[in-house]
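What follows is a single structure, and I will ask about it in a moment.
One protein chain is absent from this view; the other protein chains keep their places.
Order of writing sets the labels: A and B. Residues in every chain begin at 1.
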Amino acid sequence: MRSLSKLQRVAIFFLITGILGPLAPLTIASLAFRWGWPDLLPSIWWWEKRDTLQVPLAWDYIFDPVSRVVPAMQNTILIALCVTLLALIISLPAAKVLATQNFKGKSLFELFLAAPLIVPEMAVSLGMLLVFLQFGLQGNLVAIIIAHLVPVIPYMVRVLTVIYGELDKGMLDQAALLGASRYQIFRYVEFPLILPGILAAALFSILISTNIFLLTFYVGQGQVDTLATLLFSKIRGGGALDPVSAGLTLVIILPGLLFLAFTHRTLKEEVFSGGLNKS
Amino acid sequence: MSKGTQSMNLLKKLISACLLNTAVLFPAYAADKDIDIFRSDFVSGKLSWSEVEKRAREEGTVNWFHWGGSEQLNSWIERVVVPKMADKGITLKTTRIAGTRDAVDLVLTELAAGRELGHGSVDAIWLNGDNFYTLSKQEALFGSFADKVPNSKYFEFDQDNPRAQLNLSDFGTPTQAREMPWSGEQYICYLDSKRLSRANAPKDFVELEIWLEKNPGRFTYVKPPHYIGNTFVQTALYSFNPSGQGYKEFQRPITSFTADEFTKLVQPGFEYLKRIEPHLLGGDTPFYPQNQSVNQSLYNNGEVDFACEFGLYLVHNNIKTGTFSETTETLAFPSSGMIKNKNFLAIPKNAPHPAAALVFTNVMSSLELQISKLKDIGYPLGADIWKLSGAEALAAKAAEPALHGVTADELGRLAVSDTNASLVKVIEKIWVDYIEKKSSLPFGEIVAKQIVSN
Partner (left out) sequence: MRQPHAKNGNLKSLLGLIPATVVMLVFFVGALLLCIVQSLGYAPQYGINQFPTFQYYQAFLHDDGLWNSLGLTFYYAVVPTLIGAALSLFLSVAFAKAFKGRGFALFVYKIPLAVPYLVGVSIVILLFANGGLFARFFYAIGVISSPGDFPRFLQNAEGWGIMMVYLWKQVPFMTMMLYSNLLVLGREEEESALLLGASSLQIFFYVTLPRLMPALVGSTLIIFAFNFGSFEVPFILGAGYPNTLTVEAWRLFDDADYARRPEAMAIVTFVTFVSSLSILAYLVLYRRFERKRGRV
C-alpha cells in the first residue's frame, strides 16, 4: 500500500480538526458567564458569579433536576433500546426471506422497504402525527417508539440481508440432517453465526434513533423530552449560543462518543458495504 | 346526478370508512356529570372556596403547560410554585412546551376525539393573544372563573373602569374572566450607554429616521410574522395614524374596516418603514433578525446600537445572567406609545382536575407569588397596583427590579394597548408583501388582497 499524498494528509487533518476542534470552544462557552464581542475568552467566568446569584447558571442548571436533562437522557436511551429490539424482531424474518428466497416483485418490495430513506422527513412526520391522532396515541413514548421504526427498519433490513446472504447454508442443512429441531438450529447454529451482524445492526439502529429530531418533535407533541428536543428548544432562536446550550450540546456529544468508543470494533465499515449497492 | 359526482361520493364514503374515526376505536367519553355540576355551581357562585379547595385536594394533581424556554422561570417554578401547591395538597406537574400552540392543539384534538368535560389532559395553560382567541372561538374554555377566585381582589374587573381594559380584553378578544391575568409585559428598547448616549438616542419614529441617516446600519427590527416584529410594526403604524388617534382605531376587528379605510389608516406607517429600510442594518440588502434571540446577539456584538422587544425588566434580567453588558439601559421608545399587554392562565373546558386548576390560578395570582416572581425573575406584576392596600403596594414597589434609566411613571404614561388580533394577521401579511417580497402592486391593492384572503 502506498502512503498518503500531501493533499490527502491535509484533507484528513482538516476532517479531524473540523470534528474535534469545536469541542474546545464549546467547553469554554459552557463555562462562560459573560463572553461579549470581541473577547477571545470570556471576560467573566461562570464560577466567579456562581455564588452571588440565586438562579442556577450554566452547568449548575444542567445538573439541577429542574433542567430535566436526566429524564430526557433516560427517554432517549429507552426509546433507542425499544426501537432496536422491536426493529430486530420485525427485520430479522424479512431479511432472511430477502436473502434466501427469490419471488416475483422482489425488487419492487425492496424498493418499497427503502422508500423511507428517500421520502422527506417532514412529510413522514406530519403524516405520522395524523395517523397517531386517528388512534389517539400522540404525545407519548409508545407513539415515538413506533414512529422511529419507520426510518430504522429500512437500514436494519439491508444490513441483516447482507449478513444472511453471507451465511453458510450448508451448516444449517447439516444441522437439520443431524436431526436438530428448527428451534435448535436457530438457537445453536443460525443465531451465533449472525450474532455479529445483529450487533452491528442494533448499534446502527441506536445511532439512528438517538439522532432523530423531527419525528420525535411532532409525534411527541412537545410532551416527551429527548436530548434532541431539549437542544432544539434551547437553540431554535438561532442567536448567540448561551452557556446552557453549549453545555447541553456537550452533554449530547458525550454519550455518542462513549458509545462509539465501546462499539468501534463492532461497527465495522464492511457491514455497510453491499447494503447500498442494490439501490 | 352525473356519473362523476356519483363516483366522487363513493370515493368520499370509502375514504371516510378507511380513516378510522377515533369515536369508533374509543368509546365516546360522556361528559362527566359530577364535573359539570361542579363547574356550573362554581361559575354561578354557589360553591364556597373551601369546598373548592377540598375538592382540589381530592383531585391531587394539576397539569400545567407553559413555555419552557427560560431557565430562570423554570427554576422559579420548581423552587417556589411547586412547594406552594404541595402546601395545598396538590402536586404540580408542568409540561414545558416550545410553543403554547402545542397545548392548544392537544386540547382541541382531545375535544375533537370526544374527550369532553373532565377527560382531557391539560388543566392550565399560560397564554395570550392568538392562542386564547383560538380556544375561545372553539368554545374550549372552562368558563368565567378569574373574577371569582379569592385573589381576584387584586385585579380590576370592573367593566366601567377604563383601567380594567388589560384584564378584560386580550388582543381584542373579550376575556370574560375565562383567563386569569398572571403577568404583564411592555414593549421597550435597550441601548448600550457606552456606545450610544441616552441624549443622542432617538425618542420617536421621526427622530429615528434622522438618526438612521446619520448612523446608517446601526438599527434593525425583528421581522414579522414573529410577534416581536409585528409589535414593532404596530407601534410605527400607531405613530403615523393619520387621525392622530394612535392606537384607538387599531382596537377594532378587521371586519369593521373597508379596504379603503384600512389602507388610509396604515399607509403612512408602512411608507415610513419602506423609507427607513435602506438605512437599516445591511443597507441595500437589509437584514431583519428572525426573532429576539438573533436581535440580542446583533446588539451584543455591537452590530446595532439599540434594539427593541417585550420586556419591562429585560435589561435587569439579562445583566444578571451575563447576557447584556453592565452598561445596558432601557430606552423609552417611541414616545408616541409603547405597547403593553398582559398574559394569562386559562383553564380548558375538559381539564381533568378543574378544582385543582382553580386553586392553582388562585395561588399564582396571590400577592406573595406575584411579588416573588417580580423580585426573583423580573416578570412584571399581573396584579393591578391600585387594587392593593397601602402596605401591599409598598411591598410590591420594593420588589421591583431596577429599570435602568427610565422610571415606572414614564413607562406607565406611554403605555398603549395592543392591536386587535384580527388586524395583526393582516398587518403582518402586508409587511411581508410590501417590505419583504417588495411587491410591485400599488399599496391599496396589497391591502385589499390581504383583507380579502383573510
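What we mean here is this: a residue touches a chain if its C-beta (ideal position, glycine included) is under 8 Å from a C-beta of that chain, and two chains touch if they have at least 3 such contacts.
Just so it is clear, the model here is predicted, and its values are computed rather than measured.
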Chain not shown, its touching partners among those shown: A, B
Contacting the left-out chain in the complete assembly, out of B:95, B:109, B:169 or B:328: B:109
Which of B:69, B:99 or B:405 contacts the chain that the document leaves out: B:99
Identified contact with the non-displayed chain, of A:163, A:224 or A:252: A:252
Touch list for subunit B against the chain that is not drawn: 8, 11-12, 15, 19, 99, 101, 108-109, 112, 130-131, 133-134, 217, 223, 225-226, 281, 287-291, 294, 297-298, 300-303, 425, 432, 436-437
Contact set of subunit A toward the excluded chain (per top definition): 1-5, 7-9, 11-12, 15-16, 18-20, 22, 25-26, 29, 37-40, 89-94, 96-98, 100-103, 109, 112-113, 115-128, 130-131, 133-134, 146-147, 149-150, 153, 157, 165, 207, 210-214, 227-228, 231-232, 235-241, 245-246, 249, 252-253, 256-257, 259-261, 264, 267, 269-274, 276-277, 279
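By definition in this document, only the chains that are shown with their structure count from here on.
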Subunit B-facing residues of subunit A, complex: 32-34, 36-37, 44, 49, 53-57, 61, 64-68, 133-136, 138-139, 221-223, 225, 229, 232-234, 236-240, 242, 244
Residue numbers on subunit B that touch subunit A, as the complex places them: 19-20, 22, 25-26, 68-69, 71-72, 74-76, 78-79, 95-99, 102-103, 105-106, 109, 113, 290-297, 300-302, 320-323, 325, 376-377
